[in-house]
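Here it is, the structure in full.
For this depiction, one protein chain was excluded, whereas all remaining protein chains were kept in their positions.
Every chain is named by a letter (A and B) in the order it is written, and numbering of its residues begins at 1.
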Amino acid sequence: MNRPGLLDCMKTVIARDIRIALRRRADVMTSLIFFVIVVSLFPLGIGADPVLLRTLGPGVVWVAALLACMLALGRLFANDHADGTLEQLILSPQPLSLLVLAKTIAHWLTTGLPLVVIAPLLGLQFNLDADALLVLIASLLLGTPTLSLIGAIGAALTLGLRGGGALLALLILPLYIPVLIFGAGAVEATAAALGATAHLSILGALLLCTLVFAPWATALALKIATE
Amino acid sequence: MSSIRWYKYSSPQTFYPLAGRLAPWFGVTAALVALYGLYISFFLAPTDFQQGEAYRIIFIHVPAAWLSMFLYLIMAAWAAIGLAWHTRLSSMMALSIAPTGAVMTFIALWTGALWGKPMWGAWWVWDARLTSELILLFLYLGFMFLHAAIDDPRRADRAAAVIAIVGAINVPIIYFSVKWWNTLHQGASVSLTKSPTMASTMLWGMLIMSVAFWLYSIAAVLTRVRSVILERERNADWVRQLGENA
Partner (left out) sequence: MRGERSLFKGLCFAMRPGTLLAVRGVNGSGKTSLLRMMCGLLTPAAGTLKWNDTEIGEAGEEFRAQLIYLGHLNGLKDELNATENLRLSLRVAGIAVNDAEAVAALEWSGLRERRHQPCGTLSQGQRRRVALARLQLSQARPLWILDEPFTALDVASVERTRDLIVNHLAAGGMVALTTHQEVPITAPITATVELGV
């Protein structure tokens, strides 16, 4: 038997989580459906004036994406914690922060990526034009991984606590605000015929910073939560 | 030499009486400085040309806002120390600072609204600083609620420390993004610095009030930390003896 390396371990973790997600398709679909429902609620609450919808569209889609991401975060560690897989992960010789990154990647692939794919269809409901839709996809593509990474910290901190979902929201929604501002801002800037490059670059920078710091903080939070 | 003496106070048992002795001094001094500050605010500072008398609320609003941000950083620092070096007292200090910081934020928000209404006719203005204050309030509440949700005090301290540190790192990011958002969406801003040169008395007044708030915060935190110490260490001998002697 040869020793599996780090990349191998990470791939194993990703593959395992994706395989489980595929066998539990209902969980994955729920957050996607939530996304669609929330977006559809807004016109019902605000009115169907096309101009108004076009102005609100980017913000609405982004807020809904944010909430859908948050809803799905409960799944990230809770099941593993309940069946003992999490402690085995912590006991792995590989660095926990990288294994956590692997889990977050798998989580994003099954939660964030579907949102990115569906979002343009929802954007059409808000009369966004092709340019804006393209930027919407780009901003979500850059933003949703950041949301998953930050959310993982919250999920780890609230592991096993009563009132978990609401507490998780209180903890991470303030941290989501920069991503929201630049994400929705990118689309609005495009709609106003200003460039979105600045916004997208900042989103990219946020993603990079979060990639570096968040897994480490999440690993620390997991160790604290499972002691 | 002095470093050895400070070390002596790093245990809850020795810090408890020290905090008890110091708190009243800070409290009384705070009250005196506040009186002086209010005197300046109401009597010495000139009437603002544009804003009339109602502007005087900034003498409470600005110091409260400054304190709210400063206290958050200090809370995060204490929490980080407790996390890194496993010192119980540091975590207790962080826990004691949180409610005072939240109160400061709350005061800043309310006074901001009270200022806004006569000035701009709206109770709430989505200005960059007020919005950041609101988010700061959420960060404080997050810290306190997370701590309250965890039964084991050790896990609670450490988990809350992580969120405090993550929050502290994010505060500048949040502030800048809100500022960006604000300049894009609204032209007007309630920036104090944009107003014509502030009379030096106004600045002096704000500084004095800040000192008063600062002293008050120290007194409040020292008093609160004593309760926290008593609760956490209630099974220790020295606490039982205190109860017997009382």
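What to note about this one:
Keep this in mind: a residue touches a chain if its C-beta (ideal position, glycine included) is under 8 Å from a C-beta of that chain, and two chains touch if they have at least 3 such contacts.
Being a predicted model, the structure only gives us computed values, none of them experimental.
Counting the whole complex, the residues of chain A in touch with the unshown chain are 1-4, 8-9, 12-13, 15-16, 19-20, 23-24, 79, 82-85, 87-95, 99, 226-227.
The rule we apply is simple: only the chains that are shown with their structure count from here on.
Averaged Cα coordinates give chain A a centre that lies 32 Å from the centre of chain B. Every residue of chain A that touches chain B in the complex is listed here, in rising order: 153, 157-158, 161-163, 167, 170-171, 173-175, 177-178, 181-182, 185, 206, 213, 217, 220-221, 224-225, 227.
The touching residues of chain B, when paired with chain A in their complex, are 135, 138-139, 141-142, 145-146, 149-150, 154-155, 158-159, 162-163, 165-167, 169-170, 173-174, 176-178, 180-181, 184.
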